[in-house]
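Supplied in structure tokens, the structure appears directly below.
Missing here is one protein chain; the remaining ones are kept as they sit in the complex.
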Amino acid sequence: MSRSVSRRRKVMELRIGLVVVAVLGWYGASAASPLIASPLDSVRALVDQARAGALTADCASTLGAMLYGFVASVVIGIPIGYAIGRSRLIGAAFEPVIASLFAVPRIIFYPLLLGVIGVGATSKAWLAAISAVFPIIIATAGGVRQVAPILSRLGSSLGSSRLKVAWKIVLPAALPPIMGGVRIGFGVAFVTVIIAELFVAASGLGLAVRDAYSQLNLAVMYGDILFIVAVAFVGSLALWAVERRLQAVSD
Amino acid sequence: MTTASSDASSTLPSGRAKKAPRVDGIRFRAGAILLRILLLVAVVAAWQIAVSTGAVNSLTLPTPWQALKAMSQVRDGEFWKDLSNTGLVVLAAFGIGGAAGLAAGIAFWRLPALGDAVEPFLVTLYATPTLVFYPVLIVLLGLNLWPLILIASVMVFMPIALNTMIGLRSLSPVLPRLARSLGSPGPVAFRKILLPGALPIVISGARVAFLYATMGTIAMEMVVASAGLGYRIGYDYSNFRTQEMYGLVLVVAVLATGLNWILTRVEKSMRRDLA
Partner (left out) sequence: MTSMVNSGVETINPDGHDGAVVLDGVEMTFRNGADATTAVADVSGTVRAGSFVSIVGPSGCGKSTLLDLVAGLQSPTSGAVMVDGGAVRKPRRDTALVFQEDSTLHWRTVLDNVAFGLEMRGVGKRERRAVAQEMVELVGLGGFEKHRPRQLSGGMRQRVAIARALAMNPSILLMDEPFGALDQQTRHHVGAELTRIWESTRKTVLFVTHDVAEAVYLSDQVWVMSKRPSRLSACIDITLPRPRSLEVMSTDAFQHTVAQIWEMLA
């Protein structure tokens, strides 16, 4: 249909336009102030760093902690969310608890983790886990709840165990909203790790930015910031695409 | 909260065939409260055991009782100054981000192509640690509260813009026609007909936005600020004032929970009035 094709082109053009405006704005700002490195210098500094291998350890530390925490949040969060969504009693008991805890800034528990576990990737990972677990629990509970009741009836009419019904019927049916929560959890895990690194860390991309800042190594700092944004961009878009594919299948 | 309904045709998975359904109501609610109490007891017990057995160094983790005492001592310090600093940033961010979010939400609704174009960037923004832009903002705005306020505004902006757009989109398309048929000019029509319809969803977004602003501000204060609740926690940590830190952490947790509770009540009552 020509209308949707022209619409999509318009959207693409707008997107490209926005990116161009942003880059131009950056150039303008860098020309206006010596404290802002130009896009070109930043990218160059980033590439130099990458070539010299200076980024690898930090990258690994950040991404490692993030993935560890993210996986933990999924493994813990989905079963809890499932229980809350499926059992009226558990839902009534614990959903308010989750909702209220959601408002507490998880970063304030970072010093606690640092004290108990020590500085390093593990404390960052656990902070990411306790942060990301909330959107996952909430999304899973919501998704499980709105699974068509007829499907549960199908499961019980086959005389299957609860576990089988959960694994083969309810969870697949609730997958699109769960993926939404997982995507948000992923973003939260990433943000949490970076912020933790800006606070106290032994290594990581956040620490790299902070070091560059304190050494006034501006091009490197902006390059690292750009890299962090790029990672967030790629990661969240990938998960978003997965989520949309799942939604298309289920409609 | 959940209504008790005996769906007699709902069946249990394998095992025994189901007899007449359970009694709901009082027993159910009591059961829910009991589960919560059990959870609390389990957490406190685990905490106490961790400290008592020395699994965790008692210098780094006080006992529950010590933490409770520290909570009450919190107000002896600079608590109120810190609280007002944080509160100032949050409120300013809410105002700025809210206004910008409303405007953007309306724009995205009016120009769907713009909304679609911006969507992937907004999705990315959610996953971006906006604090990394702090050095840039210091250069642009100076070494004051404005960088923090601006970053927190972004956290407010997103849910409000999103919810405004969704709320407006959820309105029946006949409403703008109604407005025109009544002869009302643009802004008036918007205010009286469209906005009230979209308001319930926007209000939910506002609650979430306020919470995000609070969480974000405290997080940022821990890293970069020189005043505020988050800063104080970081300060206590760096200076090994463990007791004070735990007290403050617990107080902040309680305050945040209370804030959420208040906001939820406000949201519910406003939505009820409008629905």
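Chains here go by letter, A and B, matching the order in which they are written, and residues are numbered from 1 within each.
Convention: a residue touches a chain if its C-beta (ideal position, glycine included) is under 8 Å from a C-beta of that chain, and two chains touch if they have at least 3 such contacts.
Since this is a predicted model, take the numbers as computed values, not measurements.
Contact with the undisplayed chain is limited, among A:Gln49, A:Ser100, A:Ser156 or A:Ser236, to A:Ser156.
For the chain left out of this panel, the touching residue among A:Ala173, A:Ala189 or A:Ile225 is A:Ala173. Although one chain is not shown, part of subunit A still touches it, namely residues 148, 150-151, 153-160, 164, 168-169, 172-173, 175, 249-251.
By definition in this document, only the chains that are shown with their structure count from here on.
Those residues of subunit B whose C-beta lies close enough to touch subunit A in the complex are 1-2, 9-14, 28-29, 31-36, 39, 56-57, 60-61, 113-114, 116-118, 120-121, 123-124, 126-129, 131-133, 135-136, 139-140, 211, 214-216, 218-220, 222-224, 230, 233-234, 236-237, 242, 245-246, 249, 252-253, 256-257, 259-261, 264. Residues 7, 10-12, 14-15, 18, 29, 33, 35-36, 88-94, 97, 99-112, 114-116, 149, 152-153, 155-157, 159-162, 165, 184, 186-188, 190-191, 194-195, 198-200, 206, 209, 213, 221-222, 225, 228-229, 232-233, 235-237, 240 of subunit A are the ones that touch subunit B when the two sit in their complex.
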